[in-house]
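Mind having a look at this structure? Questions to follow.
All protein chains of the complex are present and in place, except for one that has been dropped.
Right after this comes chain A.
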Amino acid sequence: MSTPQHPMPQAAPEWQAAPGSPYPTYTSPIPVVRTTLWHAVGSEWTKIRSVRSTMWTLGVFVLLVVGIGLLAGAVVANSSADASNANPLELGFFGLLLGSMCVITLGVLTTASEYGTGMIRTTMVACPNRGRVLAAKAIVFFLVAFVVTLVSASLVAFAHVAMLEGEGALEPTGEEWFKATVGVSLYIALLGLLSLAIGSVIRHSAGAITIMIGAVLAPLVIALFMFSQSLKDVQQALFEYSIPNQLSIFYANSLTDSGPSGWDPLWIMLAVTAAAFAGAVALLQKRDV
């Protein structure tokens, strides 16, 4: 067996065409291409568009965001309550909060379903660079989640502004528009990316989805039952940093007055997702597939 002379062999490694090798060799007529991250991205795009779960989760997501958004808009527009001085964009919050469950599900499924089906072994044999596979999944999923959220959120925002125009509602400023569309879409897509990382760590769809839904809801629920005065600070922090409250900050209708504000939720989510992603990559490199 000939050991390769060069640490960085060319497309066909030395051994394959080693002259004088005692063994026969086979060389494929198909040209060998040096694969990159973009090959993996193309592959992941094929994967994500070719399963029904993607269509289902994103379909339900759009239905929830647009449906609940329009419903809320219609109710407010037709109610006798005075809508003046209200920000019409705030009405998009409820649909998006429910819809985030779908993005979480899709994020988890992007990684964990490969473990459930055994596909991950096929994938990792075709691409032994495990980090590349996870990065490609993250890129494809993030873009899909961002674009779908942006389109749905913008649609709902325009509808709300139009519906409440005659009711004396405020005209949203440019920054309010930007936060309620691009900002919130980035946040939701990052939340999905966090789910993707958790799915890669947990390797079990149902388990990872449960963890993520728990992470979204548990802080609020736990905080509700913290009656004790001594826990007041903890309760306050749980409220303020719970994901629903962070989400509401993009609409400037925070449940609390202190705590994160402005673009803080995005940076918080970015940091958490980056940490989870780093952990997922480290585990992926180390563990057996």
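Everything that follows uses one rule, which is that contacts are C-beta pairs under 8 Å (C-beta built on N, C-alpha and C of every residue); 3 or more make two chains touch, one makes a residue touch a chain; residues count from 1.
One rule holds in what follows: contacts and distances are computed from a predicted model.
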| item | value |
| --- | --- |
| Omitted chain, identified by the protein name its UniProt record gives, among "NADH-quinone oxidoreductase subunit H", "ATP phosphoribosyltransferase", "ATP-binding cassette domain-containing protein" or "Two-component system OmpR family response regulator" | "ATP-binding cassette domain-containing protein" |
| Residue of A:75, A:119 or A:275 touching the missing chain in the full complex | A:119 |
| Contact residue for the chain not shown (choose from A:42, A:168, A:214 or A:262) | A:42 |
| Touching residues (missing chain, whole complex) on chain A | 1-4, 9-13, 15-16, 23-30, 32-35, 39-40, 42-44, 46-47, 50-53, 113-114, 117-119, 121-130, 133, 286, 288-289 |
